[in-house]
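The complex appears here minus one protein chain, its other protein chains still in place.
This part shows chain A:
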Amino acid sequence: MAANNTDRGTSSFDFDPGPVPAPSRPVDRFGFVKQDQSGSPDELAKCKSVAEQERDGRRIRKWRKMIGVDGSDWKHYVRRKPQVVKRRIRMGIPDCLRGLVWQLISGSRDLLLMNPGVYEQLVIYETSASEMDIIRDISRTFPSHIFFQQRHGLGQRSLYNVLKAYSVYDRDVGYVQGMGFVAGLLLLYMSEEDAFWLVVALLKGAVHAPMEGLYQVGLPLVQQYLFQFEHLVKEYMPQLGEHFSEEMINPSMYGSQWFITVFSYSFPFPLVLRIWDIFLYEGIKIVFQVGLALMRCCHDDLVKLPFEKLVPALRNFPKDTLNPNMLLPLAFSFKVSKHLDELQHEYEKRNKDPIHHEGSTSKSVDHKLLDKSVMKTQSHDIEKPTFTQEKKDQG
């Protein structure tokens, strides 16, 4: 069980969660304290049959083969069979391998290996202007998860360290509310140092387009994504799009937290994990697709609701629509890549002001920037070991 991961070293292939302490309050299989106790018959039904367990076993073996010892075969496999990898990821990464696979597909593994000692420097020797803000939010991030509940416990301390390290690593971004949910999610599956580099990989764009614009002043990338999403709704569900306009629903009223936390805020955990599997491999597109799928599921109800009922409905989708095995196939049926590109150009045209765009909508970082010499920072000068800094230096 990921939540009880007490092995904070680099994650090893045969990731062993260690003994599971008996929690004082009932928690679900992800470590969240259960809200209602009524579900016990339901729980029993969820106990896996022998056949299911065998199928899981086969699946894990396949994944292990694909990854190789400690990830050694992964790149090779992806190059040879990208479609197989994509399909398997869409079916869900086995929970026991999730932490490692996330690091492999996000490119964070490479960053970690290229930058030995950097994380420790950031945590121990640097101070950040965001420290107070981070502290104020620490106990307010996944407050219902046992790993983060104990005051100054392991969960809270690692969360603080990762957020503080990032706020030093990129002082322009610092700490922004919402990052804690991203870092917290990662910490349930990997060590703090691994989680830190995964945040770096995402925000600086190791594999996909950089996402730091989600958190920069003015939240430029949030604004862009909301613009794109609003237009996608109009395109795929014109009646609903029209209804939103009439009711004066702005996409920010329901969608900003989807993008800011990549769905890690206030969605059921089984769905969150499946979205993250896909997000890390395929990119931000999945957030748009899931958003559209949610709208499609509830379309016929939504078009009838007036503003004051519409907003709550858009923030609390019915439980049965949040089942990943139902929602995700629907999400994949929206082919949005081309539309997203077009809408991004459209958005950029409308907002010619260059300040709002610098670094936020640029293409993914050139892979040579992942080169050791570039990412590695001298141990004494860790003022600004960021991609952007290096990029400027080179240009």
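By definition in this document, a contact is a pair of C-beta atoms (placed from the backbone, for glycine too) under 8 Å apart; a residue touches a chain by one contact, two chains touch by 3 or more; residues count from 1.
The rule is short, and it goes like this: contacts and distances are computed from a predicted model.
The chain not displayed here is annotated in its UniProt record as "Ras-related protein Rab-5C", chosen from "Ras-related protein Rab-5C", "Cysteine-rich DPF motif domain-containing protein 1", "Protein farnesyltransferase subunit beta" or "N-terminal E2 ubiquitin-conjugating enzyme". Set against the missing chain, the residues A:F229, A:Y265, A:F334 or A:Y347 yield one that touches it, A:Y265. From the set A:S139, A:T321 or A:N351, the residue in touch with the chain omitted from the display is A:S139, counting the whole complex. Note on the undisplayed chain: of the listed residues A:L219, A:M237, A:L271 or A:I284, the one touching it is A:L219. Along chain A, the points of touch with the absent chain fall at residues 133, 136-137, 139-143, 176-178, 180-181, 215, 217-219, 222-223, 250, 252-253, 256-257, 260-261, 265-266, 307-308, 311-312, 315.
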